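Supplied in structure tokens, the structure appears directly below.
Here the complex is missing one protein chain, while the rest keep their positions.
Chain lettering (A and B) follows the sequence in which the chains are written, and residue indices restart at 1 in each chain.
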Amino acid sequence: MITPEIAGTLIAAAFTLMVYSFFYRENKAYRFAEHVFIGLAVAHGAVISSKYVWDAALTPLITKGEMYWILPIIVGLLFTFFFSKKYFWVYRIPISIVVGTGVGLAMAGLVRSQFIDQIVQTIAPLDPKADFWSSGSHPVNALLIAIGTLGTLFFFIFTREQKGPLLYASHIGRWTMMIAFGAAFGFTVMARMSLLIGRMQFLIDPSGVAWYMIPVAILVVAAVAFMDRAKGSKP
Amino acid sequence: MMEENEMSFFDKLEKVDPRLIYILVFLIVSLPLMRPLGLPISMSPMTVAFYDAVEKVNPGDVVVVSIDYSAASSPEQYPQTKAVIHHLATKGAKIIGLGFWADGTPFIDSALKDVFGKSKDHPKYGTDFVNLGWIPSQEVGMKALGGDVQGTCPKDYYGTSTATIPMMKDVKTGKDFKMVITLSSGTPGVPEWIRQIQAQYGVTFLYGVTAVGAPGMRVYFPAQAAGGLEGLAGAAEYEVLLIKYGYKGTLAPPMDSQSLSHLLVIAFIVLGNVGYVLRKHGKAK
Partner (left out) sequence: MKLSATIRRSVPLVITFIAGLLVIGDYYFKVKAFNDFITQWMKFVNVAGSFAVIIGYVTLTRIHARRLNQRREGWYNSLALLVGMYAFFLLGVVFSEGKFTAHPTYTYWFNNLYVPLDATIFSMLAFYIVSAAYRAFRVRTAEATVLLISAVIVMLGRAPIGPAVWPTFGPITSWIMAVPNNAGMRGITIGIALGVMSMGLRVLLGRERGYLGPGA
């Protein structure tokens, strides 16, 4: 008896394997799955935006008579002038409001959190009892962090010729960044593998039904590979 | 002669069909999920710091859990979400679930169902936890949230007016948040929360990120962020720490897969470079 839950899992597994079929070669099943995903993604954005406009603007407008909510609705509708050749300039009004607000917000906030606070942390009080292996407050670590941070900043000075002390500082920065980027690469590998592990967990879960689709997929790929060979075409 | 054979062996290896590599990856990742190795999970100081910060939460404290990731990152971050909500529930916190990523907000509902059994229909919905759903406009939305919580989220995810939800009565601005935890895989995420809420209102701030974002977020620890969960490993470590609260973790086999897949990548890097060095030497001669 196929319940909606079982059907849903089989659909999810089928589309998962359709996407993975790309690894054999580019094929119609993969393209189909990709297009379905794009359609759903845009639709979901529209649904959730509609809910927000309904809750935040239309509901108080209709039920409480708060007429000022007409203003953001009208401004938002001006986005549709993106498609007009003659009145395209009207589209610039909402975009300039959104961009101006966002840029002002980012600038105001990051002066403190990503500039001043970062400098303050580099010269923060030391703690000799802090754990050497994990704490930036340990005196040795704090010194190394300060040197590395300055070196990194000096690396990006391109308005003067890098020679003498500036060159040495820049080299320190380069080596510091190489270690940092190596760590970043290691974490990136970890992240990508985690995504695959999640999908594999779903596909081969013995308590679920997704794994029923795996032999089907293998048979389909084997049949396609056999047909490719028979045609003599390279996949 | 022998060297020429070695050279051609590595040349052949470099030109191997990539699909063989893909099959190897499938097998290396899948086998430990079926037959776990049982490798012990070691602790990261960031996870311990995260746990310690949540341990300081008192019953009744308002904690915002922001789901700022999409379905693409859910294999790493959904386990973090469940563990965090479970821990907060154990501490008696009043949990406000919301999100700034459109794709992520349905996960709040799923996580509440996984932890509490039900979401909107739970008897404690509205008194112990609430789902405010999606807030648009990224950083602008965060600023609006900090200034006026109920005005920015007039209704919850299920359409109920926020003003009528009991636990939201005393939550007016960012000052009323005791703690903010963002589970984020990009923008808007950690820097935006720090800029608009942590820096403005002095709220205790914690984060959970995908492993990709983890190195960049370290700069905020410990002055701006009190701790962080880094990827699937962070979630697995956190699950171990929550065992004492009866949390049943599921991430031991995936961490075994992680171990073997890392070894595979390292093996491939070494193999590729051995061939490169040997070819370079061969050409030099």
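The rule we apply is simple: contacts are C-beta pairs under 8 Å (C-beta built on N, C-alpha and C of every residue); 3 or more make two chains touch, one makes a residue touch a chain.
Predicted model, so just to flag it, every value in this text is computed and none were measured.
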Residue, one of B:44, B:81 or B:198, that touches the chain absent here: B:44
Residues belonging to chain B that touch the chain removed from view: 14, 18, 21-22, 25, 29, 39-45, 70-75, 103, 105-106, 109-110, 120, 133, 135-137, 140-141, 143-144, 147-148, 151-152, 157-159, 211, 215-216, 218-219, 230-231, 233, 255-256, 258-266, 268-269, 271-273, 276
Interface with the unshown chain - residue positions in chain A: 4, 8-9, 11-13, 15-16, 19-20, 22-23, 28, 31-54, 56-57, 69, 71-73, 75-77, 79-80, 82-83, 87-89, 91-101, 103-111, 114-115, 118-119, 121-122, 132-136, 141, 144-153, 155-156, 173-190, 192-193, 195-196, 198-199, 202
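Assume only the chains that are shown with their structure count from here on.
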Distance between the centres, which are taken as Cα means, of chain B and chain A, whole angstrom: 13
Residues of chain B that touch chain A when the two form their complex: 19, 22, 25-26, 29-30, 33-34, 45, 72-76, 102-103, 105, 133-140, 143, 152-155, 159, 191-192, 194-196, 198-199, 210-212, 214-216, 219, 223-224, 230-233, 253-254, 257-258, 261-262, 265
Touching residues (chain side chain A, partner chain B) in the complex: 23-24, 41, 44-45, 48-49, 51-52, 55-56, 59-60, 98, 101-102, 105-106, 109-110, 112-114, 117-118, 120-121, 124, 131, 134-135, 180, 183-184, 187-191, 193-201, 204, 206
